[in-house]
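Before we start, here is the structure in question, set down as structure tokens.
Note that one protein chain is taken out, while the other chains of the complex remain in position.
So, subunit A:
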Amino acid sequence: MITKKPTRIEITLDDLEEYQKLKDEQTTLKKKQQNRNNNTNTPSNSSSNTTTDQSPYPLANSVKPPKQTSEKRIGYDFD
């Protein structure tokens, strides 16, 4: 008898929710931390838009990058 293969879960656009949820969580946490830092008057070295390698919230960024920079990053910088 011809058998059926086991069902394979494919990643779909719905899985972006997972990404979005994680990102939202990280953004909230990051904001909370920033608020805590502001309350204790500790000067922050990093701007709100930048992340570092050691950042515990790598996805916490909601600002779109400038278009020019994107093109440069992906190798479409013809100027």
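Assume a residue touches a chain if its C-beta (ideal position, glycine included) is under 8 Å from a C-beta of that chain, and two chains touch if they have at least 3 such contacts; residues count from 1.
One rule holds in what follows: contacts and distances are computed from a predicted model.
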item: Per UniProt record, name of the chain withheld from view ["Anaphase promoting complex subunit 6", "Multifunctional methyltransferase subunit TRM112-like protein", "Large ribosomal subunit protein mL50" or "Origin recognition complex, subunit 3"]; value: "Anaphase promoting complex subunit 6"
item: Interface with the undisplayed chain - residues on subunit A; value: 1-13, 15-16, 18-19, 22, 49-53, 55, 58-59, 61, 63-65, 69-70, 73-74
